[in-house]
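Here the complex is missing one protein chain, while the rest keep their positions.
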Amino acid sequence: MNLWKEFTKGFIKENPVFIMALGLCPTLAVTSSVKNAIGMGLAATFVLTCSNMIISLIKNLIPDKIRIPCFIIVIASFVTIVDLVMNAYTPEIHKNLGLFIPLIVVNCIILGRAEAFASKNKLLPSLLDGLGMGLGFTLALVLIGSIREILGAGLWLGKEVMPDAYIENPMLVAILAPGAFIIMGLLMGLIKLVNKGK
Amino acid sequence: MSFITQIFTLAVFAIFVNNFVLSKFLGLCPYIGVSKKIDSAVGMGMAVIFVMTMASTFTWLIQEYLLIPYELEYLQTIAFILTIASLVQLVEMVIQKTAPSLYKALGVFLPLITTNCAVLGVSILNIQEDFNFLGAILNGLFSGLGFTLVLVLMAGLRERLEKSEVPEAMKGMPIAFVIAGCMALAFLGFSGLNF
Partner (left out) sequence: MNYFIKLGLVLLLITVIASGILAYVNGITADKIKANKVLAEQEARKKVLSAASRFEKHTKSLPAVKKEPNPLKNVEVTGDRQFVYYLGYDKDDQLAGYTFVASLYGYSSEVKTMVGVDLDMSISKIKVIEQAETPGLGANAATADFQNRFLGMDQEQLKVDKDGGAIKSLTGATITSRAVTNSIAEGMKNLKDAVNGEDK
């Protein structure tokens, strides 16, 4: 098993958002600013990596019939830990991400990797798989977040990157719901086009 | 008559102004995944309405009579998702026995309702927005209706889309997202609605 491949496959080839279309809800909801995108990405990566590790460790102890509920308990525990820690130490991001922090538990990426990989592989590969997929997720979020924040507010990470005239009258729709959907659709189409060309 | 007015207001808000899919971004995975045919969209929608309503009921009771009295609010995520998972399992078994054709049609999407963010989302929102027992049940019901409405509309549009010429790269999910964006644009018009 090529460990490096396990780690990097989540970046482009099997990117959870663009290629596998998982984890769509938080993707559209938190990408109105790059800061929130990074926050969510890192939180999800933490949960994904930790749960992958634990599940890989206890995979032989769990009876097959109840494996899904057990996975859910493990994932939900890490989500709660992230929720509490973020509320205590990064309250601003916690407030911005709001409902979507507890919703990490139903992020199909995490349950999906637990079922497809961590429950069938050893500790180290599972760790790398989780980390890689999580980073791929984060990359996708940051990409979409950048497009939306630059177009919709003329900012990137809160800093002005567009001329003043643009900031006065930005393409507001980009940071609103409709813009999120349309930008996502166009991006997916673009990526499909690029992949076909290869 | 104010009681009826409040229920009507809640319904309008839950279905249109705060539509779960188009303004709250909840329930996107099934929205994009199951909206290819109107029949499966309707079937999925009904199942989701049922699960959302039942989930709202049970999670509210758990919050009120277990989590709050014993100061276990931090266990909310675990408690809620386990409740929902059990509920979906139950619904699956019941549908399998009573309506096997529906069971076959929904296939793998039925267990996936567990990971539908709309179900966990409405459970948490009911608590955050301070609904009492009746309010929580109704909010679950109406939010589910809003989800189904948008799901069926999307299915109708996508069935039509089969017959038009979509660029190769945009076929499937990309164009579905763009259409969702147009629908979201329309629903944005409801945002200032106030009685």
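Order as written gives the chain letters A and B; numbering starts at 1 within each chain.
The rule is short, and it goes like this: a contact is a pair of C-beta atoms (placed from the backbone, for glycine too) under 8 Å apart; a residue touches a chain by one contact, two chains touch by 3 or more.
As the structure is a prediction and not an experimental result, all values here were calculated from the model.
Of the listed residues A:Cys70, A:Leu123, A:Leu143 or A:Leu193, the one in contact with the hidden chain in the full complex is A:Cys70. Residue A:Thr80 is the one among A:Thr80, A:Asn107 or A:Ser126 that touches the chain not shown.
What chain A contributes to its contact with the hidden chain is residues 61-63, 65-66, 69-70, 73-74, 76-77, 80-81, 84-85, 87-89, 91, 152, 170, 172, 175-176. For chain B, the list of residues touching the undisplayed chain reads 2-3, 6-7, 10, 74-75, 78, 82, 129-132, 134-135, 138-139, 191-192, 194.
In this text, only the chains that are shown with their structure count from here on.
Put simply, the C-alpha centre of chain A and that of chain B have 21 angstrom between them. Residue ranges on chain A touching chain B, taken from their complex, read 21-22, 24-26, 28-29, 68-69, 72-73, 76-77, 79-80, 83-84, 99, 102-103, 105-108, 111, 173, 176-182, 184-186, 188-190, 192-193, 196. Interface residues of chain B facing chain A in the complex, by the touch rule stated above, are 22-29, 32-33, 74-78, 81-82, 85, 114-117, 120-121, 124-125, 128, 167-170, 173-182, 184-185, 187-188.
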